[in-house]
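Shown here: the complex without one of its protein chains, the others still in place.
Chain lettering (A and B) follows the sequence in which the chains are written, and residue indices restart at 1 in each chain.
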Amino acid sequence: MKNNSTWENFLKPVVVLVVICIVASAALAGTNQLTAPIIKAQEEAAANAAYLEVLPEADGFEEITDFQSSNVTKALKATNDAGWVIQSYGKGFGGDVPVVVAFDSEGTILKVKFMENSETAGFGQKLADPADADGQKLAESFVGKSGTLEAGDVDIISGVTVSSKAALAAVNSAVNCFNEVALGQAAVVEEEQLTPDQALESMELTEIEIPEGLTGAWETANGTTVLRVDSKGYEYETAPMDVLVEFDADGNILNIWVGTDGQTAGIGDQAGSAEFLSQFKGVLGEAGLDGVDTIAGATQSTTGVKKGVRKCIKAFVAMYPDCAAATAVAPEGGDAESEASSEAAVETVTLSDEDCKAVLPDATTFEAVESATSGVQAAVKADTGWVIQASAKGFAGQVPVIVGLNADGAIVGVSFPENNETAGYGAQLYEEGNEKAAALAASLVGKSGEVAIGDVDAISGATISSKAVVEAVNTALSCYNEVALGQAPAAEGEGEGTDMSAMSAEEARAALAPGATLTQITAPEGLTDAWQGDDGSYVLYAEDMGWEYAGKPMTIAVGFDPNGAITGVWVDASSQTPGIGDQAAGADYLGQYTGITDEAGLDGVDTIAGATQSTRGVKKAVRKCIQAYAAGLAS
Amino acid sequence: MAARLAAIFFTMILVDNYVLVKFLGICPFLGVSKKLNSAFGMSCAVIFVMTLATAVTWPIQNFLLTPVDAEGNLKWDLGYLQTIVFILVIAVLVQLVEIIMKKNMPPLHKALGVYLPLITTNCAVLGVTVLNIDNGYNFVESIVCALGAGFGFMLAMVIFSGVRKRLEEAQPPKCFEGLPITLVAASATALSFGGFGGLIENIFGAI
Partner (left out) sequence: MNKVQIFTNGLVKENPVLRLVLGTCPTLAVTTMAFNGLGMGIAATFVLFCSNIAISLLRNVIPDKVRLPAYITVIATFVSIVQMLVKAYVPALDKSLGVFLPLIVVNCIILGRAEMFASKNKPLDSALDGLGMGLGFTLTLVLMGSIREILGSGTWFGMTVIPASIDRFTFMTTPAGGFFTFGVLMALVIFIENKTGNKKERSIGCEGCPSKSVCGAKGGCE
């Protein structure tokens, strides 16, 4: 009886259930075997439908798998030679933006289709919506074009820049792949950026004592030191950036890796891009950081990386006080490695007759002369005019330009010697047969006196390098004034302020009153803080809201030398709109204040169009400081 | 990240309300909403079961049925077992919870426990677990989605019980008495929720 009960009450139910489950699973597995291949075939047919949509003339596709071009998922050749279909993707706002591009056999784009993506609804999603006019317009603007395309070649959807640019990058990746598989050109492979964790894994490390403020410190088997720090970037970031720097024994930066997970996709994560980080390589000491440019539009994130590297350098110097980095100043020319980040005197060169003839064709005699104009590498007097090689700081280093001037000082010819700028960008200048470089050079011909960036055909996408060219040309023109007209040579640094944007508040204060010991004093009315130097200098602080929707005001610090002239202005514009309002903290803008002695001097200060509220706010604050200084502190 | 979670949460409550927009959980909705007390108790039970079910079924799907390796490739595909595994897990889970509740938390069992069996075979719970997988949410997002669905259910129930109270005094045509007029009232309630389309995106920006 009992047995029965246990069987009835307990075992039987369980057994029955288990048997049912087994039978059920078997039935399901069987059906799955039957239907799975059919389902798969359907999914492929659906995918193929997309390919046929862009290249209807094809009667079938043959997949090519042997390619190395980055960011390409599939490369298909039409079996009847109607063309090629390549599926690629670009990094967008929320993830990948996939596209399918149809090429004819020569590489002209026949059709572009944007596939489903996870971009923002109403923004990047417009791309994939066949009913959306903007998305269609962008897709159509690719048709008929060939080769690598720029943002200006297609109809970027206004307000959807990041996703549109991602689509553009995707199409360019498809173009690269086409060039590789159809035309047999070399593949363009994007270097995979390692994250700090990945980089650490690849090294043989021994842990050493972690200096204060850092998150990790190691020595490698090669004798290099690796330091890690967390660095705050974008004010609304979800996590700080992870900065990892490798130093050699002297303190030169060998390598840098940055993790940007908490920054804004498509914007702040440029702080982890190869282009930005390459500037840090070879930097020696804090002074070397002066040559590193932040990226406009990603200012907070890139400045954050710079601050993190500065912390690492300081820690390194503290660990090894005798290293070269401790005593390094902005290096002079001649040191090949540190020249990449130098700002001061450039190395002189000798111009060959050939070089001169290239820019001044009808000259026959050449005689080298001396010039004291800073930035000039060589000056040659010719029978029909002058040939001057000058250089200015570009993205990754000096950008040299050889300018041929006629006897009246008008530009006759321009050539670009080799530089260290980024391949595909500023490096195009010295690329043989490069159309853009030729256009830039041609646009300079005929100019004289002083050239503005708006007067010439800058290379789109290589703005910094182009601006460097213009600066170098202006240097050459100033040199002409010196050697041909006998005017006084222009010295460097006039009107240019040191970039204090990467400095902390205390560092900036010290920079504004160099050499003085500062003590805090009662702030005059209207100001938020005031410091007095023992030499009679002052640093006064004021606040201004700047942009009307900024969450909090900007802090502005104005330094006055003992004579009452402004030594410089430091601004904390972190509350302003990144990429727009934070130009109010930029060296270009703030440099205008240096040397001003009274309110009248402010009339000459220009605000920045597009960042009006922020820059005007700084001006108002400086005015307050000047007024306060004049009212009570001027001795 | 937080914005995305908030967007999912509010979308589930307003724009994609499980009862009035997705039509899941109609039976309890129409059946239990007559009295405010039972409506509230039922919805609490629903929130609880939905969240618990999601917490259990999500790992099962992603680690047992269709696990992916580091590169995103499927290690093995048992996706076709999803329906049967999910419903059984939910049934067993609810049964277990009810037993535990009965033994250890009698007052809670009195309030919620009676509704638990009703929810087991309810479209809403199975629906939310399947939809989480379909939408490709990660674990946290799935939990937030389930919570949102549950609260949306509660919102609809509570609002509707108020509507039904008013209906009690109404005098519809004879053939509409009872269920039909309730359905028409539900139609009006659903209409009001229809106005939420586009609200969440524009408040929270990107999802």
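Note that in this section contacts are C-beta pairs under 8 Å (C-beta built on N, C-alpha and C of every residue); 3 or more make two chains touch, one makes a residue touch a chain.
Computed from a prediction, not measured in an experiment: that's the story for all the values here.
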{"item": "Visible chains that the absent chain touches, using the contact criterion stated earlier", "value": "A, B"}
{"item": "Full-complex contact with the absent chain, from B:V21, B:I47 or B:L65", "value": "B:V21"}
{"item": "Positions on chain A contacted by the hidden chain, ascending", "value": "8-9, 12-14, 16-17, 20-21, 24, 27-28, 31-32, 34-36, 38-39, 42"}
{"item": "Touch list for chain B against the chain that is not drawn", "value": "20-28, 30-32, 34, 38, 80-84, 87-88, 91-92, 113-115, 117-118, 120-123, 126-127, 130-131, 134, 173-184, 186-188, 190-191, 193-194"}
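Throughout what follows, only the chains that are shown with their structure count from here on.
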{"item": "Length of the line joining the C-alpha centres of chain A and chain B, rounded to whole Å", "value": "47"}
{"item": "Sites on chain B touched by chain A in the complex", "value": "1, 80-81, 84, 201, 205-207"}
{"item": "Interface residues, chain A side, partner chain B - complex", "value": "24-25, 28-29, 31-32, 93-94, 120-123, 238"}
